[in-house]
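Comments concern the structure below.
A protein chain is absent from this complex, but the other protein chains hold their places.
Note that the chains take the letters A and B in the order they are written out, and that residue 1 is the start of every chain.
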Amino acid sequence: MAIEIRDVNKSFGEAAVLRDVSVDVASGSLTALLGPSGGGKSTLLRVIAGLERPDSGQVLISGKDATRLPPQRRGVGFVFQHYAAFKHMTVFENVAFGLKIRKRPKPEIKKRVEELLELVHLDQFAARYPAQLSGGQRQRMALARALAVNPEVLLLDEPFGALDAQVRKELRTWLRRLHDEVHVTTVFVTHDQEEAIEVADTIVVLADGVVQQAGAPGDIYDNPASPFVMRFLGPVTEIGGRLLRPHDVVISTEPGPGTRPAVITRVVRLGFETRVEFQVREPGEPGEEHPAWAQMTRESAGRLSAEAGTEVHVRPSVQAATVPAS
Amino acid sequence: MSETTKSTTATLDEKVATAGPDSPPGGKGRSVRPVGLGGGAGGAGGTAIGVGIATIFLSAVVLIPLAAVIWKGASQGPGGFWDAITTPDAWAALKLTVIASLVVALVNLVMGTLIAWVLVRDSFPGKGLLDLLIDLPFALPTIVAGLVLLTLYGTDSPLGVSLAYTRTGVVVALLFVTLPFVVRTVQPVLLELDKDMEQAAASLGAGNWTIFRRIILPNLVPAMLAGTALAFTRAVAEFGSTVLISGNVPFKTQVAAVHIFGQIESDNTAAAAATSTALLVLSLLVLLTIDLMRRWGARRG
Partner (left out) sequence: MAKHGMRVIVLTYLLFLLILPIGLIGWRTFGDGPGPFIDALTTHSALHAFQVTLVVAGWAVVLNTLFGVLAALLLVRHDFPGKRLLSALIDLPLAVSPVVVGLALILVYGAFSPAGGWLEGRGIQIIFSTPGMVLATVFVCLPLVVRSIVPVLEEMGDEQEQAAQTLGAGGWQTFRRITLPGIRAALGYGIVLSLARALGEYGAVAVVSGRTVDQTQTLTLFVEERFENFDVQASYAAALALAVIAVASLLATKLLRPKDGS
């Protein structure tokens, strides 16, 4: 394991931000700490980096107890949400900073920095100051700066949070590719489930200072441990007191085993997919109706000839992952 | 108003209203952590050493000496203190100081606001230079300020106006050294004042005077009062600029600071300490008022 976090607790004043958090991060993995804002994920990242000291618990980096180590001696690279670019230094000097602190010989520094700038596609910008860079470029500079000292683990706090949507998407793919090239154990914080699923090979869902679930993105998506995780990872709807994904709803014109009667209220075509909204009547509760919706391909919606007012029967599909609604 | 106090200009000699450290650092809502000298999460020791050094330094230079003044001033008990500040000459000096400072504060309130207004809203050749000159009284050593005024308003005044050894002369000297306070607190507020508000008022039919009274003035009042109070404390404490022009005539032109100086010179430190304590208390009361006003202003804006 590259990072082992054991029963970490952390409070700021009265507010408990981390409660008995234990997380393992495998060597060479790309792990996402996913959760709503205020869930404790940034604090956990800062605890790993040594920028916060936990009230109790242990942090092991590469098997060594690092709980009491200052950030300088942890061998971590940290990329800050707002990049924390050294404003009075050029891009080159920013990236060279950690190596200079380590008193590496000048030619070695130059070689390493040039390598890294090439890796992050900033070789043309070495002489510029951070103020002369775009957000995405500053982000890549911060990344190169963190990588320059060959950290054992790379930590990124909301790495794409301050960028606009287009650049975000590009950098996401790029980070994944970079990780495949560099293979440094990487942990990043995000509140965007799509980002986590797309980039990470392990996701740790953190909310209210507690680890809700950890695992591979597909696992968590398909087998959420709680209604919270299910809701947080993707769209959900409710049928028969259970939460499920809208694409796991089966609609038929005839009643069958486990179906519930429903009336379609609206059909929305969104390109390839079609969104069918309906009111479900739960058996045993006469007069009780609640809204739900299904996601299907345009083709299957056509086969159903669904339109507002049509009486149908709905049920979860056989392989659907469901959790109790409350 | 919190913005105002922050952008208020620091000037030579005195720093006008400052953004206290109790305002959130960086405005980013981050918690304060030990970094820098402390070094990372293990900086508690660094903090303790730093606080220790700062406390010792501050105690040696400021705290213990000022405490000694109050201690000495109060050493004869409340009765003795009262007797010391109500001797005819001490009392006259204190009375002159307070009255002259009040006059100076009021003139500054009006003229300072007017100057700030002209500097922000008017334009004429040489305005930039004038703006620069406003800070000169802070930069100029007070004894030089006194000498400068005595040259123009002394016994051989080229204007034929001799204010030497008169109370008016004292007031003029105090006006000179306190000139920047109100100007420099009001000016930034006026600069940041949203012109849209005035235009909105005008579109609603308000005339110029109404706009000034109802829209502009209420926004300026906190800064005007803060600047005036600072000018008052400075006037109360002033020494150097009044030495030459006042001629140091007891019962007539001797201000409190000059009176204290005389007592020190004649080795009467107990009397000097009593009058000093009176001045200190007066200044602290005014500073406290400014602080309360600033909080009140911050709450409003």
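Throughout what follows, contacts are C-beta pairs under 8 Å (C-beta built on N, C-alpha and C of every residue); 3 or more make two chains touch, one makes a residue touch a chain.
Source: prediction; values computed, not measured.
Asker: Over the whole complex, note the residues of chain B touching the chain we left out.
Answerer: 6-7, 9-15, 18-23, 25-28, 30, 32-40, 43, 46-48, 50-51, 53-55, 57-58, 60-66, 68-69, 72, 111, 114-115, 117-118, 122, 124, 130, 132-133, 135-137, 139-144, 147-149, 151-153, 158-159, 172, 175-176, 179, 208, 233, 236-240, 243-244, 256-258, 260-261, 264, 269, 272-273, 276, 279-280, 283-284, 286-287
Asker: Tell me which stretches of chain A touch the chain missing from the display.
Answerer: Output for chain A: 49-51, 70-74, 76-78, 80, 82, 84-88, 97-98, 101-102, 142, 145-146, 148-149.
We take it that only the chains that are shown with their structure count from here on.
Asker: Averaged over CA atoms, how far is the centre of chain A from the centre of chain B? Could you give it in whole Å?
Answerer: For chain A versus chain B, the centre distance works out to 55 Å.
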